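Missing here is one protein chain; the remaining ones are kept as they sit in the complex.
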Amino acid sequence: MWLLNSSIGRKLIMSISGVFLLLFLIFHLCMNVTAVFSEEAYNMICTLLGVNWYAVAATVVLAAIIAIHFIYATLLTLQNRKARGNDRYDVNVRPKGVSWASQNMFVLGVIIIGFMLLHFSQFWYKMMFAELLGNHEVELGGTLVSPQNGAAFIRYYFSHLWVVIAYLIWYVALWFHLTHGIWSALQTVGWNNTLWYNRWKTIGNIVATLIFLGFAFVTIVFYLKSLCGGAC
Amino acid sequence: MDQINSKIPKGPLAEKWKSYKDHQKLVNPANKRRLDIIVIGTGLAGASAAASLAEMGFNVLNFCIQDSPRRAHSIAAQGGINAAKNYPNDGDSVYRLFYDTIKGGDYRAREANVYRLAEVSNSIIDQCVAQGVPFAREYGGWLDNRSFGGAQVSRTFYARGQTGQQLLLGAYSALSRQIGSGKVKMYTRHEMLDVVLVDGRARGIITRNLITGEVERYAAHAVVIATGGYANTFFLSTNAMASNGSAAWQCYRKGAYFANPCMAQIHPTCIPVHGEFQSKLTLMSESLRNDGRIWVPKKLEDAKALREGKLKPTQIKEEDRDYYLERRYPAFGNLVPRDVASRAAKERCDAGFGVNNTGLAVYLDFADAIDRLGKEVVAEKYGNLFQMYEKIVDDNPYETPMMIFPALHYTMGGIWVDYELMTSIPGLFAIGEANFSDHGANRLGASALMQGLADGYFVLPYTIQNYLADQIQVPRFSTDLPEFEEAENHIRKRVARLMEVKGKRSVDSIHKELGHIMWNHVGMARDKDGLIEAIKMLKDLKKEFWSNVRIPGKADDLNVELEKALRLADFIEIGELMARDSLDREESCGGHFRVEHQTPEGEALRDDEHFAYVSCWKYQGEDQDPELLKEPLDYEFVVRQQRNYKN
Partner (left out) sequence: MDKNIDITLKVWRQKGPKEKGFFETYQLKGISQGSSFLEMLDVLNEQLINEGKDPVVFDHDCREGICGMCSLYINGHPHGPDTEITTCQLHMRKFNDGDTITIEPWRSAGFPVIRDLMVDRYAFDKIIQSGGFVSVNTGGTLPDANAIPIPKHNAEMAMDAAACIGCGACVAACKNGSAMLFVSAKVSQLALLPQGRVEATKRAKAMVAKMDELGFGNCTNTRACEMECPKGISVSNIARLNREFIGAKLKD
């Protein structure tokens, strides 16, 4: 099967899975931004994405895509290390025009997954997973809330400074990953040439920055809200 | 005395090649499979021959000294390849290309060979386009042409400044296809050290594996030499560092005639020498003379100030510049043939008008072209050459004129071959620059690529069959034959002798000394006393080499110094033969200029009555004077004239 045993095939898997994850991110971002303007609307979406067959199915698919993206990244990285040979260069210089992110995609990916686990433990585990287990109330900072009350989770976690900082670091890693990932995905499927390289790169940077700003905006807004105790 | 038989077919000039092909013997496909051919070299001639022979069904063993067949020095040819397509409709024809080549070679080439070359030139372009060679095109999508020296038509096809590279990669791709299909067995990093004769026919070679140092034997029904020229005899030349004349020289030592060794081309547009560590010279394509104008200052004091760096060339006023080529040769101007342009540069420098801190350079100026065409057009045409110049000299040729000086570039002389490209040893063929056949005393620009590919794609694959048709009954050879044993022992002894010298001087230091002798005495201007002295000096240098060279390392191992030493040993002998041939040829023609023989205006003075022949030198043994045989050049179709590029 060429997708699995050719280098371009494996890269295509990375590219397509990456694009799906990007689409999910954009969707997730839209959801989050809703919370800033209307917590009720946000909770409505949370309810919609609770324990429904389509939401669960989508979650499984999403998890599978993340797994594929990660497994292939690992596989490719191992192969690439082998292809590099046993002796390493003594002097390493990043050539002008080569972005730092492009050479550190795997490290960035691992950072992103690490924070994702934190994120899952804080949100998904206590929301969708709790519901799947049949719990109608979960404990959150000493009080019991409905797993469908997503806004409460946001409010609670983003009132802790360390969580805010951790999430901001996460977004930065994500930003780096996307600045390379977006144009790279298009390059891999072959939709690129000298003219479009600059366009894709710019579009990629804009999208990555919007995603970063969006998530950071929500996080910071809720932290600031927590500072003034809901008075503003 | 041996008879020279060049086997030129009878009949009218334009019919000779066709009639040869119509009547030659062929080998049928079943028999081709039973015949092995060794091809040495993977340049334009070697790669195209190996690929073509394999396509026809022969088993080919192909050898090269580089790590890949794609690196042969044909790759460095910049300007272009000639063909008589007449696409620009400027009056070109096969006859005119033939005539220009004969005239450019100062009437010292064979008519029949040159006509055949001009005849197949068009097929070469068809072949290369079909292979995917990205020649330059016009906006309409048709192939573009430019002009080159020695012609009044535009017949040169080109691929930016990398024509040689693109043509070689075309031949290399054809070769690769045959290697992939198993019809060619490729041996890289193998150097041929001897040719093996069995019953007077070439039947194999001895090589040295450059990685392991092992001496190996290979047998075949025929051997083809495509190893290029011997310009590196001069140490500083535009040839690649490893380009050498050793394969050809071994053939000579085994009895193949060496023809016209004195005919060496000095190319007028090379980047001047910068210092004593200089290892090679870089050519700037002749195509630059399409738009560049060559000049030196008119006043001696300006030249002096330029040499001392007190003046910049752009500060010299138009009326104080001497565009000496335009002045002396109004009809051809800056596009006179290479030998003429080189000598004219030397004449100006000798007279004290030379520039650069050494006084050994002239200007090649693009200011006019940039004014006329705009910088962009100039950049599109010559951008990569300008970049190359700037990287080496650290000077921007868009703003200040380039500095150029002549340097050794190509050798028209080489192994003598007949019309079939077979040497005087049956079964031993020589193609491309390695043979002597088509360029006479001077090669026109963009003709080397033409000849290499003509030989490899269109001539040898036919003519070799005429020889092999008799060989179909001959079974494959064993390399255990005593002839192979003897040849291998000879090589082993030679290597051992070199390793035992353990002297004080590095190979390069002796090679540089050889280069000085050659440049000063056998260079652009030769005279009797100088040549006699050169022969004496070369004999001494040979002794010095064999008693004082220092080769570190071991013989049976990767040993770059040993490789260089083996080549240098031959270069010294080639140098002596060049001097000897120059001494014999008491005339000036093309690249061979004897100061005793010149017109009052300083042009070359040919002597058709006494020297209208090919000098064929026959080896007589170590330290023996070689015998000179003469192949008369009887012109049936062209009337010899004084070469005139003035009007």
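By written order: A and B. Residues from 1 in each chain.
The rule is short, and it goes like this: contacts are C-beta pairs under 8 Å (C-beta built on N, C-alpha and C of every residue); 3 or more make two chains touch, one makes a residue touch a chain.
The shown structure was predicted, so the numbers you read here are calculated from the model rather than taken from an experiment.
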Worksheet entry | Partners of the unshown chain among those that are drawn | A, B
Response to the item:
Which of B:59, B:101, B:166 or B:479 touches the missing chain? It is B:166
Practice prompt. Have a look at B:457, B:484, B:519 or B:593 and name the one touching the chain we're not showing.
Written response: B:457
Worksheet, complete the sentence: subunit A positions in touch with the non-displayed chain are 2, 5-12, 76, 79-80, 82-99, 102-103, 105, 180, 183-184, 187-194, 197
Discussion item. Give me the subunit B residues in contact with the hidden chain, please.
Written reply: 48, 51-52, 55-56, 66-73, 75-76, 85, 87, 122-123, 125-132, 134-143, 159-160, 162, 164-166, 169, 172-174, 176-177, 179-180, 186, 188, 211, 238, 240-242, 274-275, 277-280, 282-283, 387-388, 391-392, 394, 457-458, 461, 506, 508-509, 550, 552-553, 558, 560-561
